[in-house]
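One structure is given below, represented as C-alpha cells, and several questions about it will come after.
Only one protein chain is missing from this complex, and each of the others stays in its spot.
Residue numbering begins at 1 within each chain, and the chains themselves are lettered A and B in the order written.
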Amino acid sequence: MVATRSGRFEIDRRTLLRTGGLGAVSLAGVGLLAACSGGTAGGGSGGGGGSLTFGSNASDAVPKKAYAAFVSAFEKKSKDTVSTNVSDHNSFQDKITNYLQGSPDDAFTWFAGYRMQYIAKKGLVGDVSDVWSKIGSNYSDALKKASTGEDGKQYFVPNYNYPWGFFYRKSFWQSNGWEVPGTFDELVALCKKMKAKGIIPIEFTDKDLWPACGTFDYLNMRINGYQFHVDLCAHKESWNSSQVKEVFDTWKELLPYYDPSAAGLTWQEGAQKLGNKQAGMMLLGSFITQQFTDASVLNDIDFFPFPEVKVEGTDAVEAPIDGLMLSKKGAQNQAAKDMLQFMGTGAGQEAYYSVDKSNIMTAKDADTSGYSAFTKKLSGVIADAKSISQFFDRDALPAMASNVLEPAMLNFLKSGTVNLANIESQAKTLYSQQ
Amino acid sequence: MTTTTAPAAARRTRVTASTRTRIKNGPGVWGAYLFLTVAAILWLIPLLWAVYTSLRPKADTDRLGYFSIGGSYGFSNFAQAWTQGGFLTYFGNSAFITIATVVLTLFFASMMAFAVSRFSWRFNVTLLIMFTAGNLLPPQVLATPIFELFKLIQLPYSISDSGSLLNQLVGVVAANTGFQIGFCTFVLSNFMKAIPQELGEAARVDGAGVWTQYWRVIMPLTRPALAALGTLEVIFIYNDYFWPLILIQSGNRLPITTAINNLQGQFLSNYNLLSAGAIITVIPTLVIYLALQRQFVAGLTLGASKG
C-alpha cells in the first residue's frame, strides 16, 4: 500500500461525503448559518474585480468541496475571481519546494510548524504580517505563534486544526466497567484488564510509519515538557540523552498491549478494529471519525486526552493546523491577500466547515453553535491547551522524521530496542546539511 | 506428436524444424507438459484474479468476501474507476510522452547509428561505447543532477507554466530520450552495419549527399529494425515509472504508469476499483502485445538470433 504521511488523511474523506461524518452527528444547518452570519473581522479591503490562482492539495472529495465552498463564499464577498488548481495531496507535499520555485499559485494550502518555517526561511513564500494585523485578534496566541516564521513575521493563516488523543467506544467501555485513565499508570492497568479479556488494548498501526510519531510526541511532552519537544525537533537537544531514553523506556511498557500486527496495518484498518470492538482504544487525530460510516458507531465514539505521565497535567496537546499561505508572487496580489484575510474570519471558516466537519475551526468568531457535544469536547481540549504541537513530521526536519525517526520507531516496535546514539549521529549530519 | 513419427528422410529435409532439442515420447514429454501447464496456470492467476475482482461490485465482495463466487458481475467498477480516477488525462499524458519520446529517440539514434556504422572516423567506437554505457546505468544515478538541471533551465512562461523544464511533459520526454538514445543507437548501428556498403556507394556515384544516403537509402532498409525497436520502445516508455515520479509535480500531468500509484491511495481498501484501474492500465500494452507480438519479441532479441 502507499505509504501515506500525516496530513494525508483525506484519503478516505469520501466516506464522509456518503455519511455526513461528524456532521451527521453534529448539526447539518451550519452551512446555512455560515451563509447568513457574515464575518465580524471583515474579509478584505474589498475593491473587487481582482483575480488570483489558488493551489489546493485538497484532492479528496470532501475537502475539495469544502475549499470550493470557501472559495465561492470569498468570490461572492469580494467580487474577485479565483481559479483553483487541485493537486494530489501526496505529491503536492512531496514537491512543495519545486512547486514554489516553479510556477506557484498566488495562494496555496499548507501546514503550520517547521514545514512552514522552512519554506519561509528559504524565502519561497510571501509575508502576510499585514493580513495578520487585521485578523490577529481573531486567533489565540498559540495559533499566532504557530503561524510565525523564525524571523518573527507571519506567513500562514490557519483554517482548522484537529486534536490527537485516544478514541474509544463509550458503550464498549461502559459495559466492561472501564474508566478513562488519568495517568499513565492507570492506562497501563487498564490495558492489562483489557488484555485479560482477550481484547487488543491499544490499536496501533505503523504500516505508514508516521502514526507512531503521535505516541512519541505525547510521551515526550508528558515526560519532558513542550519546550523539550520543540527543542528536540529543532535539534537543540540531543537524541542521545536521558530524556529521550526515558521516553522510549516508558513507551516500552505499552508495547505488550499493542496490536501484534501493527507493522502491517494502516490507520484506516486500525480504525475498523476499534469500531468492531476488537480493540479498546486508539491514539490518532480526530480524522479517525471519518472511518466510522455507521452512524450508531460514530455516535458511540468518545475521546480522552493522552494521560498524565510525569509533567503534571495534560496541557500540551498535539493538534496540527492546516491553513493557507501565499507564494512570493501571491504576496504582490491584493486579491490573494484578501482571500487569506477571509480565511481568518468566522465567515470564511464556516464556509469550509459547512462541508468538512471533521475538524475544529480556529477563528475566535467562528460560529460553533453547530458543534456536537463530541466536537465541543475536541475543541475544548484545544482551547484549554497551554501549548499546541504540530506533530513530529511537521515540527522537525522532514528528512529527520521520515528517514530517521520513523524507521527507528518501527524497529523499536518490532524489537523493543532503539539506538539513540545512531539517531543522534544521523540528526547531527542531517541538521548540519540545512 | 506428429513430428516424431515423421519419416527420417522428411525430417532431414526440414533441418531447422527437426533439429531442435526434441523431447522424446514417454514420461519426459508428459512431465514437460505437466510442468508447463501448471506453470502457465500459476502464471495466469494474478491477472485472472485481478480481472475477476474487477468484475464484482464492492457490495457483493463485502458481503461474500473476495474469495467467493456469486453476486452479480459487470463492468460498473471500470466505469467508476475511469471517471473517479481521471484515466483520460493520464492516458493523454502517456500518449504524448510515449509518442514524442519514441519518435525523437529513433530519429536521433538512427542518425548517430548511420554516422557510426557507415563511416569510419576517429572516436566513433569510443562514442558508441559511451552511448551504450549510458543506457545501462540505473536511472537513479542521474536523477538528482537532471532534476536540478531542469529546475535551473529558465523558459519563458509562454512556453512553460513552471518557467522551467520541471513539471512539463517535455521534460519527461527529454529525460527518456536522453536515456534511450544510447540503446537505440547501439542496436541500429549493428543493423546498419549489416547493410552492404555498396548500396551507399551506388547512391554516392549518383551524386547523393550524406543526408540523401541516410534518408533515402539506409533508412528504408532499416525499417524492420525501426519497427521492432519502435514497438519495444513504446512499451518501455509507456511502462516508465521513474522519470515522471521525479520530474512531474502536478498529479494531473502524470502518465498512467506513475499515476496508478496515486490511484492505489485513492481506491484504498476498495480492491474492486483498484483491480479495474489496473486492468484499464494493462489494456493498451495488451493490445500492442497481441497486435505486434512479433515485432516486440523481435525488438527484444534484435541481433541475438544471429549467433
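One rule holds for everything that comes next: a contact is a pair of C-beta atoms (placed from the backbone, for glycine too) under 8 Å apart; a residue touches a chain by one contact, two chains touch by 3 or more.
FYI, contacts and distances are computed from a predicted model.
The chain absent from the displayed complex carries the UniProt protein name "Carbohydrate ABC transporter membrane protein 1 (CUT1 family)", chosen from "Carbohydrate ABC transporter membrane protein 1 (CUT1 family)", "Spermidine/putrescine transport system permease protein", "Cytochrome c-type biogenesis protein CcmE" or "ATPase". What chain A contributes to its contact with the hidden chain is residues 1-3, 93-97, 101, 115, 118, 122, 207, 209, 260-261, 263-265, 398-399, 402-403, 407-408, 410-411, 414, 419, 422, 425-426, 429-430, 432-434. The omitted chain makes contact with chain B at the following residues, 1, 3-4, 15-17, 19-24, 28-29, 32-33, 35-36, 39-40, 43-47, 49-50, 53, 61, 65-67, 108-109, 111-112, 114-121, 125, 127-149, 151-152, 174-175, 177-179, 181-183, 185-187, 190-191, 193-197, 200, 209-211, 214, 232, 235-236, 238-242, 245-246, 257-258, 260-261, 264, 271, 274-275, 278, 281-282, 285-286, 288-289, 293, 296-297, 300-307.
Keep this in mind: only the chains that are shown with their structure count from here on.
Chain B makes touch with chain A in their complex at residues 151, 157, 160-164, 166-167, 249-252, 261-262, 264-266, 268-269.
By the touch criterion stated above, chain A contacts chain B in their complex at residues 1-2, 4, 8, 11-12, 59-60, 85, 87-88, 90-92, 95, 98-99, 101-103, 266, 268-269.
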